[in-house]
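Removed from the display is one protein chain of the complex; every other protein chain stays in position.
In order of appearance the chains are A and B, and numbering begins at 1 in each one.
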Amino acid sequence: MNVPAAWYLVLAALLFGIGAFGFLTRRSAIIMFMCIELMLNAVNLTFVTFARSLSDIGGQISVFFVMVVAAAEVTVGLGIVVAIFRRRASTSVDELTEMKG
Amino acid sequence: MIAIAYAWPAIGVFVVATLLILGGAVGVLIYKNPVHAALSLILCLFGVALAFLAQQADFLAAVEIIVYAGAIVVLFLFVIMFLGVDRTEALEGEPLVGQRTFAAIAVTLVVAGVVFLMASSHWVTGVPSVSTGGTPLSAGAGNVRQIGTSLYTTYLIAFEVTAALLIISVVGAVNLARKERPRVGESAQ
Partner (left out) sequence: MAHAAFLIALLPLLGAVLILLNGRTMSDKATGTLATAAVTGSFAATVWAFVLYLNHEVTSTVHLFTWFSVGGLNVPAAFQVDALSLTMCLFITGISALIHLYSMGYMAGDTDYRKFFLYLNLFVFSMLLLVLANNLVVTFVGWEGVGVCSYWLVSYYFDRESAASAGKKAFLYNRVGDLGLLAAMFLLYTHLHTLTYTTIFASLSQLSGTTATLIVLSLLLAAAGKSAQIPLFNWLPDAMEGPTPVSALIHAATMVTAGVFLLVRMSPVLALSSDGRSVIAIVGALTAFVTATIATSQKDIKKVLAFSTVSQIGYMVLAVGVGAYGAAIFLMVAHAFFKALLFLGSGSVIHALNGEQDLRKMGGLRKYLPLTFPTFLIGWLAISGVPPFAGFWAKGAILTSLYAHNKVLYALALLTAVLTAYYMTRLFVLTFRGEERFADVMDGAAPHESPLVMTAPLVILGVLAAVGGALDLPWLHAHTLETFLAPTFGAVPAVAAQSSGLQITLAGVDVIAALIGLGAGVVLWRQRSSAPSLEPSFLENVWYWDEGYDRVIGRPLTGLAAISGSVVEETIIDGGVRGVVTGVQRLSREVRKVQTGFVRHYALAMVLGLAFIVLYLVARVG
């Protein structure tokens, strides 16, 4: 008999929290992307948990699509990081303040 | 203890997965060197894969390791090495006043709130899905078959669109990262 779904859901919530906190406090664009991955995985974990609890394969399919989107996002995101780094020799997002009002 | 009601192996797997996931995540959070952070991320992803396995998501566990740990993190590492930013990021001192405090408060509120909401709605509600006949998802090969059938029937259009999305993102990334070469006529100078 497996552990209750609640345990995994709390775990996922904690993982999401760590990812969000990392995204807000780390300055390197690359690390921020990793934090986004953490949050996405937290969501994936809840999807899989719900799929098990509700016996619906749709949850797992969603995870599949999240992974695809994550892959695409990392590809483009890192491409942008490379392009920016080429101009500024830095991956710190704090230096990108052109949008200041 | 409540835990007694469950099989000890399942609890053991959960504990290991939790340690891997949280440990890896905290590692990403605190390591100053991006390379270390990436390696720590792999640790976390392994934990997630373990959690998937424990919940009859064998195929996704495999994909998690192959695609995430194998491809995405390698891509991270590749970019880190390529740009040569594998040096220590100055973590001390936050240039934005109050950013950490507010982040901590906000994140705590969100996590606590979400957990409270889930608890107050008895975690998982709703009727077991009709599409799978209300039976538990099968483990092993049967599960892969279920995913495959779903993907190529119910979710076929979404599946095809993601294929297009991937192509577009690859082309976009190539275009972004490409070095602008001097034109043929100007190269002589």
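Heads up, the rule we're going with is that contacts are C-beta pairs under 8 Å (C-beta built on N, C-alpha and C of every residue); 3 or more make two chains touch, one makes a residue touch a chain.
Because the structure is a prediction, the values reported are computed rather than measured.
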Full-assembly contacts of the left-out chain, visible side only, are chains A, B
Full-complex touch with the removed chain, picking from B:Q99, B:T149 or B:N175, is B:Q99
Full-complex touch with the removed chain, picking from A:L24, A:V43 or A:A83, is A:L24
Across the whole complex, the chain not displayed is touched by chain A residues 20, 23-25, 27, 93-94, 96-101
In the full complex, chain B touches the hidden chain through residues 96, 99, 102-103, 105-107, 109-110, 113-114, 116-117, 120-121
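One rule holds for everything that comes next: only the chains that are shown with their structure count from here on.
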Residue positions on chain A within touch of chain B in the complex are 1-11, 13-22, 24-28, 30-31, 33-35, 37-38, 41, 44-45, 48-58, 60-61, 63-65, 67-76, 78-83, 85-86, 91-92, 94
Seen from chain B, its contact residues with chain A in the complex are 5-7, 10-11, 14, 17-18, 21-22, 25-26, 28-29, 34, 37-38, 41, 44-45, 48, 51-52, 54-57, 59-60, 63-64, 67-68, 71-72, 75-76, 79-80, 82-83, 85, 89, 94-96, 99-100, 103-104, 106-108, 110-111, 114-115, 118-119, 123-124, 126-129, 131-132, 134-137, 143, 146-147, 150-151, 154-155, 158, 162, 165-166, 168-170, 172-177, 179
